[in-house]
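Heads up, this is only part of the complex; the chains shown haven't been moved.
Chain nomenclature is as follows: A, B and C, assigned in order of appearance, with residue numbering initiated at 1 for each chain independently.
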Amino acid sequence: MWEKLRDDFYQNFIVDDRWKYITEGLQNTLKITFFAVLIGILLGFLVAIIRSTYENTGRLKILNAICSVYLTVIRGTPVVVQLMIMYFIIFSFHDPGQIFTAILAFGINSGAYVAEIFRSGISSIERGQFEAGRSLGFNYAQTMWFIIMPQAFKNVVPTLANEFIVLLKETSVAGYIGLQDLTKGGDIIKSRTYSAFFPLISVALIYLVMVMVFSYLVTLLERRLKKSEH
Amino acid sequence: GTGTKTETTAKATEKAGAESTAAETKTAESAAGGKLVMVTNAEFPPYEYHNNNEIVGIDAEIAKAIADKLGMELEIQDMAFDSLIPAVQSGKADFTAAGMTVNEDRKKNVDFTDTYAKAAQVIIVKEGSDIVNPDGLEGKKVGVQTGTTGDIYADDIKDAAVQRFNKGMDAVMALTQDKIDAVVIDREPATVFVKDNTGLKILDEAFTEEEYAIAVKKGNTELLEKMNGAIKELKDSGELQKIIDKYITAN
Amino acid sequence: MGNPLIQVQNLGKKFGDLEVLKDISVDIYKGDVVCVIGPSGSGKSTFLRCLNRLEEPTSGHILFEGTDIVDKNTNIDKHRQKMGMVFQQFNLFPHMTILKNLTLAPMKLQGKSSKEAEEQALKLLDKVGLKDRANSYPNQLSGGQKQRIAIVRALCMNPDVMLFDEPTSALDPEMVGEVLNVMRELAEEKMTMVVVTHEMGFAKEVATRVMFMDGGYFLEENEPVEFFEHPKNDRLKSFLSKVL
């Protein structure tokens, strides 16, 4: 039994440096996640601003309509389908690289969810704050900028940090466009050794450890933010 | 096409070789900077599979030999089998060499080079299975790899429940776990699968017979002709057979 | 008395089908301390919020220093700088220190230097007895302290009129006094004030005029002694009998 486990471990990770499939995959997973989160936050922030402005003032009507379509389509379809559309249809004539394609697809997907995070962050600020700003004589943009946004941003920082964790797990389907991410790394080992146990469990463990570490960091962040709340 | 360095690529070591060929390829629409991009599905031993963080196998070596002859650098990308032809069609890759059988449907979408290997779709079953020939597949659970010829022909098996896996290996694994009754797949990978797993066998009677070729974008006759020339040279010099023998017999 | 500071002419306000203000006309002069009382839901807050267009009136006009601020073309932001507003819930900015709360608007809107703005803020803070809290954050203060800061924040813009919407309703009983004292001092300095309140004692003592609102109208208006001791309107009588 023990012997068998040791041998399996050897077969799955040591022979032919197979562990490298995992480490390389992990690098790609982290790279995609990190940049996709950046795109997501940027996009989500823009969309949230546009939608809040439209709701409060009725301006930016066309931009708001575009945002609505974006949100409906992205939230209405699975990310793996979006990924394939990006790869096989949108970039069918020009290939910017698998990683770039994945970053873009996951970033655009994330943006639709981040927009909601920002929007609920903005609307969680009491109406009174907005009214206090306006009644001092600030215009709409000034009130948003000086009073609403700083509070909203602080409120959503933990949720945004969480978005990193969500995406980390979502990128596990990146293998669909032939990209070697962490999950696919395990798959490749599995296809060499015909044994599912070690590759799958170790991939799962790596995700688990990452998620737990990041969750812990998010908790620390939350605590720090709370402490700085006077 | 370009690829970033972190992609699963196996780069031919040879730099752009003979100046004249390099100059020629510059004019070819398919090549960017003397690089040939090949796509394959590296879950298909011995034709292509991952080893030592490289994609190796018969197709990979033949492709490299061709690239050498053309004086170009080879880059291999890995993707799902059913994505290979779209990738070539869209120009994302210059060609695909993936143990791909020539058939009419595919001919409509890509141009094939001369064939370089004979192949057959065979049936893998567990030892002691009651399936003894292709007719025995009737009404059974048959595993295939999505988009392979085996998949396409399996549609015609009467009353069979076809389960389509992204990888041939996953189908074999489902077979060893008794989740399906048989796997229909190309002979060479089947040989490797059966060798690597105890308790499996290949039925003597093949499911179908066909030939493999490399596919390029439809209308890219310049590349097609160059590749045909290279393939002919490799065949004539016996280099091609050496590559095949190395994998089929060495494994 | 000169021209009125604020002239409300036939003001009406509907929320959907609900007609909250029906046809309100009233003039408010410099130095007036107008207390508005009335039952819950009668439209007192709505009236007050119309005065600086936090609610858009549905009909009528409001002339502030001669300009019709109901007019869409009026730059309302400019006029709001001259109308301080104090809310029941204080609405201090929790992410800024007290000093920042007080200097933000003067610096950004009136172009004051930070030194100027801070000097003025500290002077006013001192007046309400909270100079030592300048660097605290709002959540470190008690309700009464917060409300005094909110008053100072409005005063820092040197407004011509101060609007108060039940400034003491959210306070513990012990803290009501300290806030009323600040308002009393303001009145003594002849600040023009419109105060929606349930504090009858304050209205009686400080107001120059008391108005009773119910059902979307001002039903009675008078100077305080007469108002509380000889109410004429029946609804006012019944209201006073309940709350006094």
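Please note the rule applied: a residue touches a chain if its C-beta (ideal position, glycine included) is under 8 Å from a C-beta of that chain, and two chains touch if they have at least 3 such contacts.
The shown structure was predicted, so the numbers you read here are calculated from the model rather than taken from an experiment.
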| query | How many of each chain type make up the complete complex? | reply | A x2, B x1, C x2
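Keep this in mind: only the chains that are shown with their structure count from here on.
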| request: Please identify each chain that touches chain A as well as chain B. | output: none
| task | Tell me, please, which chain's centre (mean of its C-alpha atoms) is farthest from the centre of chain C? | result | B
| message | Applying the contact rule given earlier, which two chains have the most C-beta pairs between them? | response | A-B
| remark: argmin over chains of |mean CA - global mean CA| returns A
| field | For chain A paired with chain B, centre-to-centre distance based on mean C-alpha positions, whole Å | value | 35
| said: Counting only Cα atoms for the centres, state how far chain A is from chain C in Å. | reply: 47
| query | When the centre of a chain is set as the mean of its C-alpha atoms, what distance in Å lies between chain B and chain C? | reply | 81
| said: Show me the residue ranges of chain C that touch chain A in the complex, using the header's touch definition. | reply: 52, 54, 77-78, 80-81, 83-85, 87, 89, 91-95, 104-105, 108-109, 136-140, 153-154, 157
| field | For the chain A and chain C complex, residues of the former touching the latter | value | 126, 128-129, 131-132, 134-139, 142, 146-147, 150-151, 154, 229-230
| field | Parts of chain B lying in touch with chain A, wherever the complex brings them together | value | 1-4, 6-8, 39, 42-43, 49-53, 77-80, 83, 86, 89-92, 167, 169-170, 172-173, 176, 193, 196-197
